[in-house]
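What follows is a set of notes on a single structure, which appears directly below.
Here the complex is missing one protein chain, while the rest keep their positions.
Chain nomenclature is as follows: A and B, assigned in order of appearance, with residue numbering initiated at 1 for each chain independently.
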Amino acid sequence: MEDITPFLLSLLSKPGISGYEESVSEIIADRWRPLVDELTISPLRSLHGLRKAATNERRPTLMIAAHMDAIGLMVKTINHGFFTITTVGGIDPRVLPGQLVTVHGKKELPGLVQLMPDRLLNNETASKAPTKNQLFVDTGLTQKELADLVKPGDLISFAQPPFEMTGGYIAGHSLDNRASVAALTLCLEEIKNYNLDCNVVAAATVQEELHGIGAATSTFSVRPDLAFAVDVTFAKGPGSNDYRTFSLGEGPAIGLGANNHPALTQKMTSLAEELDIPYFIEAMPTSSGTDGMAMQITANGIPTQVLSMSLRYMHTSVEMTSLKDIARTGRLLARFITDLNPDSFSKLFEEKTL
Amino acid sequence: MSPQTKQVLRVGKAQLDLLEELTNANGVSGNEIEIREIIRKKVAPFADEIKVDGMGNLLVIKHAKKPNAIKVMLDAHMDEVGFMIVEEDGDGLYEFEHVGGGDERQFVSKPVSVGSQKLPGVIGSKPIHLASEDEMNAVISQQGMRIDLGPAGKGKAKRGDYAAYATKFIRSGDAIFAKALDNRLGCATLIELLKTAPEHIELLAAFTVQEEIGLRGAKVAAYDFYPQMAIAVDSTPAFDFERPDGNENTEYNCKLGGGPAIYIADRGTLSDPRLIRFLTQVAEENKINYQYRQPGGGGTDAGALHLTRGGIPSVSVSVPGRYAHTAVMLARISDWQDTLNLLQQALAAWTPEILSGDRA
Partner (left out) sequence: MKTLLKKLTETASPSGYESAIREVIRAEISSLSTNIKVDALGNLIVTMGKKTDNGLRVMIAAHMDEIGVIVSYVEKTGLVRFSNLGTILPQYLAGSRVVFLNGARGVINHDLPDDLHKIMPLNKHFIDVGATSDKDCLLKIGDVGVIDRSFVDLGKRVSAKSMDDRVACAVMIETMKKIKNNPHELVFVFSTQEEVQCKGATTAAYEIEPDLGIALDVTPSLDILGIKMQVDLGKGPAIKVRDMGMLSDPRVVSWMESTAKKNKIAYQLEVLDVGTTDAKVMQISKAGLPSGALSIPCRYVHSPSEVVDMDDVQATVNLLSALLNNPISL
């Protein structure tokens, strides 16, 4: 299988902040074009790549979806050359002081998120955990030098470049969820030379991090017969050690619980066993916190399964994940697809009750 | 920089490349070897004497070409704040301590470079999704963070390994972003001044160690050199922000863009008034943008220098910089250039009369 790292690094090099995914979508489209029969863009600009079944007869449609957007920041006001900010997506303000960022104004400017020195604060706010209202971005340029380069609403993305770690791991911002986009891509590559007995729509969806609206609208237009939401989950790490966390690099997590169709959960588990792919069962007592939630309740309801790769330091500039788990996830999905035909599809749901 | 400024030295590509090399290299207090080796190579072509003392200070001498020249010591510390690995936690995770002054709110979510092999790592903590509301309202404590080399980094680092921020130098117009501008700006300044040292001065340049943990290197360097006057060249924080409560900012320390900050008083030193007057006069005569650092806390190597042996008339001059002791500092090229020129002009204008009277 091809090394996905260069592609993943190129995905990480683009901001693609929620609602503004074009830059990353273009890279994905270029990579997917030779792998699919049709490439379309939804009204909200999610990217849909269709692999058709090798027959004109009606076949089940499977959707594999991963959101391509990333968290980021936005300029709120401009004050003496400094910008007040708001967040796009869930960012812990406490990880922001000292972060290098790119301000996407009329031109791209390097900047730095910082907090007020304690000496300029009153006792209630000094030395406390910073809130987003107390943080600002400094470009080092004066108001005069900035002129009209930046205006309210301009985006700010993490500028910390991604880097490879010892032994097959990668660290950087936006691995949530570009790692899953890479897994989808590996899956498309793996099924490239197969004649399929089902239709497959790979979807790189928008705005998961902000309002969770991309996957729902994509699912509405694709109307798949079953769907996979591919996302990241928590790896064990500092302060992260409960049942919601999984050893990093030791296999993908297969969701179990109301957001997952039991037939799909079971099928994925047995496929992993068969392929000798290590995996975890991720208990999802109520909801998955992924696009899978909206996908499942779209239109008249879609059997949905959540598949995740574990990742440390989610929603920081130094998210860390395993390249091996990306490959494993891609392979699992590919095998599910190549096994799927009208027969196996109807068998899948035959004896299962919800 | 104002247009009428008489500039002798310019900060051009060569100077910025030098600063980039110095800031991208790691030299946490107690482990300054990488910085020392870079500087040693840079000064070798024009230094008359180079030695490393028992603490690790790099002592460089450029002899005067005239007899009975005054001995002037320039001091810049090489070390930077950083981290030390203190315990392995398994799974590529390591407990660490901070080396030097720092605010733990600045540590998390930064890439670091660990040990002499420069292993890539990150400082991580519990993600927002798993944090309770109470936790979200509290500062992320150092105890809750780990330096993480990834699962394959298990056993790769050992207790006592140093770690530095892995920030890379960035230039944006007149602004520069880098780690350790405190005090590689000072180191680069001394390197440039050594190149252009005037003939009537015995120039003693000390690139010192362990400033961030108590001015330790400067103390012994000054003992060795025992100069007739000393200038510590450092970086000082600019807190030049609008106060969030709208009141006037009366504690800005110094301002970015305000030129070199001449010290009058800090926690450790009352600068020699004759030297303050002299530097001010040089700046005025040469129309060099300058400012007085607000008297107050903080300190430089001058705190050690002026108390050495029988006492050494000392002063500090700093390049203003924002966000000292964090992963990324911010400074202005024009401030550095003004600092270089102030010091260059001061050395050139030096006469023994300046210190001939008694200290006020």
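Basically, a contact is a pair of C-beta atoms (placed from the backbone, for glycine too) under 8 Å apart; a residue touches a chain by one contact, two chains touch by 3 or more.
What you see is a predicted model, and the numbers here were worked out from it, not measured in a lab.
Taking the complete complex into account, the chain left out of view touches A. Residue A:Ile213 is the one among A:Val137, A:Ile213 or A:Leu307 that touches the chain missing from this view. Among A:Tyr20, A:Tyr169 or A:Phe246, only A:Tyr20 touches the chain that is left out of the view.
By the touch rule set out above, chain A reaches the unshown chain at residues 18-20, 42-44, 46, 74-77, 79, 84, 86, 88, 151-153, 207, 210-211, 213-214, 216-218, 220-221.
We take it that only the chains that are shown with their structure count from here on.
Centre-to-centre spacing of chain A and chain B amounts to 41 Å, using the average Cα coordinate of each chain. By the touch criterion stated above, chain A contacts chain B in their complex at residues 79-80, 82, 90-92, 94-95, 97-100, 109-110, 112, 114-117, 119-122, 125, 127-130, 134, 138-142, 145, 160-161, 163-169, 171, 234, 236-240, 242, 244-245, 247-249, 289, 312-318, 320, 322. In the complex of the two chains, the chain B residues touching chain A come out as 91, 93, 105-106, 108-111, 119-131, 136-140, 144-146, 148-153, 156, 167-168, 170, 172-177, 237, 239, 241-245, 249, 251, 256-257, 322-323, 326-328, 330-332.
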